[in-house]
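Scroll down for the structure; my scribbles are underneath it.
The complex is shown incomplete by one protein chain, all other protein chains being positioned as in the whole.
Read from first to last, the chains carry the letters A, B and C; within each, the first residue is number 1.
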Amino acid sequence: MKRIGILTSGGDAPGMNAAVRAVARKALSSKLEVCGINYGYKGLVEGNIFEIKEKEVSDLIQLGGTTLYTARYPEFAEKEYQLKGIEQLKKHGIDALVTIGGDGSYHGAVRLTEQGYNAIGLPGTIDNDIPFTDRTIGFDTAIQTSVEEIDKVRDTAKSHGRIFVVEVMGRNSGEIALRTAIASGSQAVIIPEKPFDVDEIAGIVKDARRRGHEHQIIITAEGAIHAQDLTDQLANRGIDNIRGVALGHVVRGGAPTASDRVLASRMGSYAVDLLLDGQGGQAVGIEKGVITHHSMLDLFDSKAKTDLSMYDLANTLSY
Amino acid sequence: MKRIGILTSGGDAPGMNAAVRAVARKALSSKLEVCGINYGYKGLVEGNIFEIKEKEVSDLIQLGGTTLYTARYPEFAEKEYQLKGIEQLKKHGIDALVTIGGDGSYHGAVRLTEQGYNAIGLPGTIDNDIPFTDRTIGFDTAIQTSVEEIDKVRDTAKSHGRIFVVEVMGRNSGEIALRTAIASGSQAVIIPEKPFDVDEIAGIVKDARRRGHEHQIIITAEGAIHAQDLTDQLANRGIDNIRGVALGHVVRGGAPTASDRVLASRMGSYAVDLLLDGQGGQAVGIEKGVITHHSMLDLFDSKAKTDLSMYDLANTLSY
Amino acid sequence: MKRIGILTSGGDAPGMNAAVRAVARKALSSKLEVCGINYGYKGLVEGNIFEIKEKEVSDLIQLGGTTLYTARYPEFAEKEYQLKGIEQLKKHGIDALVTIGGDGSYHGAVRLTEQGYNAIGLPGTIDNDIPFTDRTIGFDTAIQTSVEEIDKVRDTAKSHGRIFVVEVMGRNSGEIALRTAIASGSQAVIIPEKPFDVDEIAGIVKDARRRGHEHQIIITAEGAIHAQDLTDQLANRGIDNIRGVALGHVVRGGAPTASDRVLASRMGSYAVDLLLDGQGGQAVGIEKGVITHHSMLDLFDSKAKTDLSMYDLANTLSY
Partner (left out) sequence: MKRIGILTSGGDAPGMNAAVRAVARKALSSKLEVCGINYGYKGLVEGNIFEIKEKEVSDLIQLGGTTLYTARYPEFAEKEYQLKGIEQLKKHGIDALVTIGGDGSYHGAVRLTEQGYNAIGLPGTIDNDIPFTDRTIGFDTAIQTSVEEIDKVRDTAKSHGRIFVVEVMGRNSGEIALRTAIASGSQAVIIPEKPFDVDEIAGIVKDARRRGHEHQIIITAEGAIHAQDLTDQLANRGIDNIRGVALGHVVRGGAPTASDRVLASRMGSYAVDLLLDGQGGQAVGIEKGVITHHSMLDLFDSKAKTDLSMYDLANTLSY
């Protein structure tokens, strides 16, 4: 192995740049050459590839988004496009790859590995919906940003004695919602992993108001119910002075937290170690504080687990 | 004059607490007693009033929202409720008042002044839509928060080569939108004060993409057109990879900027000077850097001006 | 057990309020009464104690510092003062205690437990220097704040092609320094746990400059060498355009990160579970992602471990 490529794929996540830097620096310090591939698998197929020198990943670690750009590219599921990608790898002398993205990006990585180009995947997504890892790169930042936003919403809630229903991201996962609910002291939290009953929530809200909690924050995951819909349904049940707010794309961006930067750095360095060890088709994770890896094939057969102890804790503390 | 009251009214704005503190501290240092009135004119009518001691406004200057709470209370337009309010002023020995809020709050202040209770108004609203003042308390913070949000959105925009249409607050005013557009380097800005043509905007966007501006930010004021509507209309004109985001209530809250704290402090101190001078029915403003006051009656006959030179500047720099 | 007390002790740490809230809410939901004790053991001895109702811990979770105040109080090592403290516990009908602070606060907790008042300790300190826990409450925030500060320093460093030596907190521990170094992309990091050689560091810095790294960040832990001293020594070795900056008390304060809020919430809830289970003299920790507890006596015989794999990683990535 003489030269490796790096690409980012899927939705952008804070910490992707920190991961790119870590992969590049670790590889360079191991006397490998490094190439950046712009726009994920799309860029791979189109040959949007350039060499990365040591200096070029300086002052990158703190940037949100991905300076390698990213794209969704379902075409890469087809053999024809995979072969075009491999053509480009040959042309640029790239022997192996690190991909950073959601589990969608792992499918391409498996195909390349099967064709003799070892590929290692790092979990780069804010949603924390990838099996075999307790955290994904970007997850901590997305929670942190959501909580900072809600701290601001709380000022208005308190000033007006108002209830705010706040919708957070997470696609089909309630992971962001659960941590955000605990960290923002919410009165209730709704996630796709748990059935919910609007009457019951209305009861909780009314009871809390009776006990003096004039203003309240309710968190809902986008995968469960939209903020405005829940707001309307609660208003229909006689709850007044209530508003819905959806935290949109603002929580995807921004400088990664220190914690995400450290995680990305550890994972990026580890990915190069795996490649140096001749491995491919492996997904990197962090489990109980330790960086680990699992076969992507095993990962495809698994489902990310939501930590439901957080659900109980959120409800206990909202007392 | 022995004792003054303070209330906040209308939508909350960052810097209201800094204004309350300034009024209280200045009054106390002038050997006046000070009362806080909770929930604006509603609290006045209901007698939700308490004495404020010097220590109780410590560590207040940095808080968003209003610790005196606020409420909309159209009932106070009626004589009957005004008299109830005056009853409470008598009962609590309050001789004069400072109100902090939008121009709606000034109407109550005029009525009280007519009844012999001098009232001075401070412009507390994020919208900067009050005549005879270049800036309102909360305006700078709302712009700052909007711009910080857009800095985050830009990370995603850039990573994906995507266009974001971002809607900012401001009710019927384009003031927040204009500064936000300049400060976030937007490609185009739409405000209620200027007619706009979606075809023209589509042309600007397409032309910029041709010149290499793959990702772009377009700012729209909520009083002009909603982000999602404009996004749909632009998409219908063949612009792809475009999304709408509405910055909601997050931009109302949060710690006031240093600049808003200084403004609120200057205005609060000045309001007490006016009361000490025996004046009432006056609205405080800042004009060309100097703290001023005007009769509220004159203000009702005027209209806040939008600085349209900012519109031209935004367009020039988006080149 | 009918009524429990809560106190914070030692240096303040972000997340202490979140822990107080969690203890109070969990206890109240378990039908216990709750008392706050101001100014730590000092307040205990002086009877500075008040009942906490459910509403009184609302809107607390996001605040830095500790609203229960804190104090260093070496007197509590003496029997005489412990007995005075117990007198107060009796007087206020308090059966058990949760203390939040550094390991200093655990000694008092052990004494009270021995006297029949079960006390549980939570690790509240930014320094992460407590055995049997992977993280202390406040540690994540202190790193985050340090890294945000360094992101700003980097702007000046880059603009001037300058080297900054940045000193971070941590007393005798290099834990904050190590994470900060990785997350800020530093060129070198100096910690008390590792011997260092100024000539060697000078060599690293000069070599990096030769490779084009005109501006650089070097992190030093306050327990190793002060920023200014190291700066002077490097300047004496012919390195020009170099400055020292000590990040002082700014990194102790500020709103806790979401991660610290969640940790504090989990630990606070767990502490009440231990008390309900009749336990005392136990220190709560988090190990491999799981909340745990250990006898404080065992803890006194142990030493917190610094994760030196972080040291190697920082050096690898600075390549």
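The rule we apply is simple: contacts are C-beta pairs under 8 Å (C-beta built on N, C-alpha and C of every residue); 3 or more make two chains touch, one makes a residue touch a chain.
Not measured: the values here are computed from a predicted model.
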>> Just to confirm, in the complete assembly, which displayed chains does the hidden chain contact?
In response: B, C
>> For the chain left out of this view, which of C:Glu33, C:Asp103, C:Asp129 or C:Asp151 touches it?
In response: C:Asp151
>> Which candidate, B:Lys42, B:Arg111 or B:Lys158, sits in contact with the chain we can't see?
In response: B:Lys158
> Which of these, C:Ala71, C:Ile204, C:Ala235 or C:Leu276, touches the one chain of the complex that we don't see?
Replying inline: C:Ala71
> Residues on subunit C that touch the omitted chain in the whole complex?
Replying inline: 8, 12, 14, 16, 39, 63-66, 69-71, 145, 149, 151-156, 158-161, 164, 243, 245-254
> Which residue numbers on subunit B touch the omitted chain?
Replying inline: 18, 21-22, 25-26, 28-29, 54-55, 58-62, 134, 140, 143-144, 146-148, 151, 154, 158, 179-180, 182-185, 211-213, 255, 257-259, 261-262, 265-266, 269, 288-290, 310, 313, 316-319
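By our rule, only the chains that are shown with their structure count from here on.
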> Which chains are shared contacts of subunit A and subunit B?
Replying inline: none
> Taking each chain's centre as the mean position of its Cα atoms, how many Å separate subunit A from subunit B?
Replying inline: 35
>> Distance between subunit B and subunit C based on Cα centroids, please, to the nearest Å.
In response: 39
> How many Å are there between the centre of subunit A and the centre of subunit C, using C-alpha atoms for each centre?
Replying inline: 28
> Touching two or more other chains, which residues of subunit C qualify?
Replying inline: none
